[in-house]
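Below is one structure, written out as structure tokens, with a few remarks after it.
Only one protein chain is missing from this complex, and each of the others stays in its spot.
The chains carry the letters A and B, assigned in the order they are written, with residues numbered from 1 in each.
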Amino acid sequence: MNISDALAGMPQILPMIAVIVGGLVTMLMAVARSHKDPEHGQLTAGPFVAVALVSLVFALFLLTQIEPQAKAVWGGTLAIDRLSLVGQGLIVVIAALAISMGAASITTQGIVRGEYFALSLFCVSGMMLMVAATELLTFFVGLEIMSLAVYVLVGFRRSDRRSQEAALKYFLSGAFASAFFLFGAAMVFGATGTTAYAGISTSAQKLLSGTAFPMQTLLLVGATLCVVGFAFKIAAVPFHMWAPDAYQGAPTMVTGFMAVTVKAAAFMAFLRFVLLALGDGSTRHVPWIVDVLSLLAIVTMTLGNLSAVLQRNVKRMLAYSSIAHAGYLLVGMVGALERGEPAVQGLVFYLFVYGLATLGAFGVLIALERKNGRHDEMLINRFAGVGFQHPALGVAFAVFMFALSGIPPTAGFTGKVLLFGPALDAGHIGLVIVAVLNSVVSVYYYLSIVVYMFMKNPPPRQSTEPRVFSPWLTGALVVTTFGVLIVGMMPQRWIDMFAKLV
Amino acid sequence: MSESYLPIFILFFVTLGIGGAMLGLAYVLGPRKPSAIKEMPFEFGSPNIGTARERFSVKYYVTAILFLVFDIESVFIYPWAVLFRELGWFGFVEMLVFVAFILVGLVYVLRKGALEWE
Partner (left out) sequence: MVPIGVPVEHVIALAVALFVIGVLGVLLRKSVIVMLMSVELMLNAANLLFVVFAERWGVARGQTISFFVMAVAAAEAAVGLAILIGVFRTHNTTDVDELRDLLEQS
């Protein structure tokens, strides 16, 4: 590659560069004032949020300027097809909302560090790379950029035992999963001689139609290990053990961020891998992958929902709910393997809706946290009477819970119809029945919080510490609440946005 | 099949032989007059203070982590230096970007005070 090729390819990676530059700037801003000067140590979140949002909005603008094309760029490592561009845009939008919400917590909870913004932005750049990658190494580098930043974010409360424990557990299982993926990638490389998805697909077709014993086995074992790595990242049962601990122990702002963006990035990268490396868009080279994914989906939804019912800690409950949603999304993945285009559209649309609703729910949790309440445990009885004391927060939370359980007129209903439809179309009736039954179970625990909020009296003794408040948080909550409602009531425009992804 | 391992075995035994010979010859040939001072572990010539099994300051870990991160960058810089001419201006600019990243990291570390001992 020479310098003119590089310049020609520059516009396609400019969005990522914009995010990385934003990360570097916030990183330097965090240490701009000397650490020896304690009275200037109090950082205000404003400038950080401004820089972060400017870089994210600019990245979004740049993404809209790129003309989608089917051919991968940068020597076949990065896709700039619609799935890549829309996926990156989705991550950027959700991250912007999550970072705005985090701004409220940055000056409370004993966290006054600007590194939160730098790490979040680096994390976003890694996710963008993951979503765009059409090659195993590029994906792996993106995955690690994302993961390493998230591990640190989870352990962001340095003096909090739970935060540290969560970070360590997440780190260990995450690194373990990455190693699985990498070993699988090495085997796939050994069987096919390439790491590009297109090349893998071509050789896989040849290998699997023949009976070349050692290479075929190598490819299948390698692909399985890669799938295990992906399953870890999307928190599919039985590779989900890290999720409840990491979600509960992480600072709430980080939980919201990772629950949504990490899952979205991992799912879109998984989708690309399964569709384009283990198939060629319309056909599948590995026939039993559908059965494997169906089984994973059933186990994941069922276990996620049943465990969520038992939880008393709302953060942990939402963690299991996010596991259950990984199961629903896997149903969409099965549909995508069988039907292609409309199912991919439904899957990404659902990721968008799930993102808005989950992020909103965590935003409400942030708003309910006490200032300096370091060891806040979000137990369900904390929610008693909140609906009367803070009607706006209560209503917003109810909207998010309705959306997550898939009750109309919220976007959750439309999303589930689009998600399960293609799988039903393709004849996976049992799978869809399990998914719908699970949605019914989930209504129980989602609405139990709403019941606490509006039908129980608040506890007599309450902390007088002021609650977290910030205009950024309020803004992000308004956007997510109305987003869930507007997308639910006027879905067509939004669904069209996700059309023709593959 | 087994002769393909011959180079590895030769390397293995030569290494083992050199190491063994050094220790063995010193043991056989060297005069040995043990005394309390000679039995002490050698630590740059000065008398020992305490045992080696105490806890080390956490500052060493910070330094070690920073060393690890900056050290591994040479993995990329060395092959680049070897192929400098073939890579041309593109390689040069790419390495400048890479070094700029490290520089930002270094500025951050310095400002954070991670390299100050006290």
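Convention: contacts are C-beta pairs under 8 Å (C-beta built on N, C-alpha and C of every residue); 3 or more make two chains touch, one makes a residue touch a chain.
Predicted, not measured: the structure shown is a model, and the values here were computed from it.
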| item | value |
| --- | --- |
| Touching residue (missing chain; options B:Ile65, B:Ala81, B:Ala100 or B:Leu115) | B:Ile65 |
| Touching the absent chain when the full complex is considered, from A:Glu165, A:Asp280 or A:Asp425 | A:Glu165 |
| Omitted-chain contact residue, chosen from A:Gln311, A:Thr358, A:Ser405 or A:Ser470 | A:Gln311 |
| Positions on subunit A where the hidden chain makes contact | 137, 140-141, 144, 148, 151-152, 155, 158-162, 164-169, 171-172, 175-176, 178-180, 182-183, 185-187, 189-190, 193-195, 244-245, 248-249, 310-313, 316 |
| Where the unshown chain meets subunit B, residue by residue | 1, 4-5, 7-8, 58, 61, 64-65, 68-69, 71-73, 75-76, 79 |
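Note that in this section only the chains that are shown with their structure count from here on.
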| item | value |
| --- | --- |
| Computed distance of Cα centres, subunit B from subunit A, in Å | 40 |
| In the complex, subunit B residues that touch subunit A | 88-90, 93-94, 101, 104, 107-108, 111-113 |
| Residues of subunit A touching subunit B in the complex | 1-3, 5-6, 24, 27-28, 30-32, 34-36 |
